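All protein chains of the complex are present and in place, except for one that has been dropped.
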C-alpha cells in the first residue's frame, strides 16, 4: 500500500538526519496521497540507522492507522491539521533544528533579511501565537497545527508562498508540494535562521529593501515562473 | 565479570565521541550493577580509537578496583557519589561539551525555554553552588558529586525528573536509568544549552509558559506515561 | 570543447560543497578562456552528487550558449560582468556561505582585523551599494555585477588585490587568476567573516595596525613576491 510514497517518506526522514537538522530522534516527515486521503508518516521511536520504508505508518486524515506495525509519530495530529487546512501541501516536515528552534523559543518571527530567505519565503517566517492553557492540556498536538493555521490567516500570509512556521516555544514546521520540497524548505529555514541571527548581531536594524524582496521571490515563484510554486490553499 | 555491562559502557563512551560531546579525552561514562554494588567505568588515559570493553574498570561503591588492568577515570568519586545518593540512577555521563560547559563556567542554570528542554528536563538544569576552598583542596572529585546532590536538595529538584546538572566552573554531568539514557540526556543537554544561549541573544526575556512546560514533561513522564521515567531517589 | 576547463570548473563546484560553503545548490563557479572569449559555468539545477564535467555549460561574453545540454546558472550575467570589467580574472565563485552572507545582509564591509584577512585581501572586503529599484526590476543579475564593479571603482580598490565582494542583502562573490584561486578566496572569505564577527563581539573597537596589514599583504603579493598575485584590471 502506497509503497512508492513510503520510500519517499523514509528517504525524507533520513535526509533530515544527513542535513544535520535532527538531534537524536527529534524530527519527522510525512507525505499525503490526496486522492486516497491517506498520509504516510514516520513511526514513533524507530531508530534512524535501521529505519526502512516498510516501517512507515499509513493513517487517514482523522489519524486512524490504515496500515503499519508501529505507532505513528506523536506529532501526527499537527501534520494532519496542516494537510486539512493547506490543500496544496503534499509533504510536511518537523524538526528541532538548533537555529530555527532558537527563534521559536524567542517567540520572534525570522525576518526576511536577504535573498537566501526571499528565494524561498515571501514574507518573514511567522511565529505562532501562544496556545491558550486549556488547549495545551487537551489535544495539544492538534492545537499546534491549528495555531499555525490561525497565525497564517491572521497575518494574511499565503502558506503556498511562505512554506514554514515556527511553533512558539517549540520549533519549526515546513511544508511543500512534495515531501522532498518540504525537506528543502526545512534546510533553507535553518540556514536563514542562522544567517538572520548573525546579521542582527552585526546590524540590529538590518532590513532588505522591498523591491529586492519581490524580485527574488518572483524570480522563482512569479506568474512567469511556476517552478516549485505551491498554489495557495485559500484566498488568504 | 559484568561482561555485558562493560560492552554497554564502552559503547556509551564511544557514543559520546560520535555525538561530538568529547574533545580529546574529556569525557567518561559509567553504569552500575545495583545488585552486586559494582560500577563499570571508563579507564583513565586510554585513547578512544583503540578502547575495548575489556579495558573498562570495575570498582565498588567505595572506589576500590574489583577488576581491570587500568586505573579508573579520575572522575570516579563523582560518579560514585551520584550512584549512592540517587538510588534509581543506572548510568552517569560526564563531558566538557562546549555549550553546556559555557553555562557551567558562567555559573548560570540553563533555563527551560522550550519543548526540547521540557521533554527531558522538568526544571531549569541547575548549576551547583561554589565548592568551599577547603573541600576543593581535599577530596575534590567527591565534593563535586556532593555539591550536585546538595544543590538538588536545596532547590527541591527531583534528580529523576531533571537528570543533569552543571558543576560550576567545570562542566555537565548527566544520568539516567541506564547508561544509554544518560548518553541521551547528555546529548539533549548540549543541544538545549546551545538553543538557550541563542534564544537569549534573540530575546533576553524569553520564557515558556508553565502550562506548556507541564504538558511536554508529562507527555513523556506523567503517571500515564512511565516510559523512560526515572523514579526519584528520595522524596525531595 | 574546452574539456580541461570543464573538468576544472566541475571540480571547483564540488570543492565548494566539500568546503562547506554550499547549502543545497546555492553556489556556482566558472572559469574563462580569455583567448576564445568563452566562459565555462555550472548548469542550473543539476544536483551535485551526479554533476559531471560534460554537464558544464559554455557561454560567450554576451551570455549566448556555445555548448551544453543544460541552461547555465541564473547568476551567469553577474559572472560575465565581472569577467568583462576585471581583465585579469580567470575564475569567479558565488556562494551563500553563512558568515559572509550575514555580513552582506548586514550591509557592512568585512573589516581587515588580522593576518588571515591581510594575507589574501589588501583592504576591507567591500559591500556593494544598494541597487536602485529600477535596475532590480530589469537585468537584476547583471546589475549585481555592475554594482560590484562600481563599488570597487568608487572606493579605489584594486580587484586584483582584494579578490572578493559582498553583494548587499545577497551574498559573497570571489574571484582569482584561476577558478582554483577563486575557490581558495571564497574559503578564506568565509573564515575571515566568521573571525571578524567573533572578534567584534570580544572587542568592538578591534583594528589591526597598518604596518602589519602591509607586511602581511606584501609577503605574498609585493613586487618581490608575484606568487598568486592578480594584476589589476585597470588603474583604480
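Here the chain labels run A, B and C in written order, and each chain numbers its own residues starting at 1.
Throughout what follows, contacts are C-beta pairs under 8 Å (C-beta built on N, C-alpha and C of every residue); 3 or more make two chains touch, one makes a residue touch a chain.
Note that the structure is a prediction, hence the values are computed from the model and not measured.
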- Counting contacts across the entire complex, name the shown chains the missing chain touches. B, C
- Note on the structure: The one residue from B:84, B:108, B:207 or B:220 touching the chain left out of view is B:108
- Query: Contacts of subunit C with the missing chain: which residues?
  - Reply: 113-116, 184, 187-188, 191, 194-196, 198-203, 206, 208-209, 211-212, 215, 219
- Across the whole complex, the chain not displayed is touched by subunit B residues 23-24, 26, 74, 96, 98-99, 101-108, 130-131, 133, 136-137, 140, 169-171, 197, 200-201
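The rule is short, and it goes like this: only the chains that are shown with their structure count from here on.
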- Chain of greatest Cα-centre distance to subunit C: B
- centroid check, CA-based, most central chain -> A
- At the interface of subunit A with subunit B, does the proportion of residue numbers present on both copies reach over half, so same, or stay under half, so different? different
- Message: Measuring centre to centre with CA averages, how many angstrom lie between subunit B and subunit C?
- Response: 47
- Task: Round to the nearest whole Å and give the separation of the Cα centres of subunit A and subunit B.
- Result: 33
- Could you tell me which residues belong to subunit C and also touch two or more other chains? none
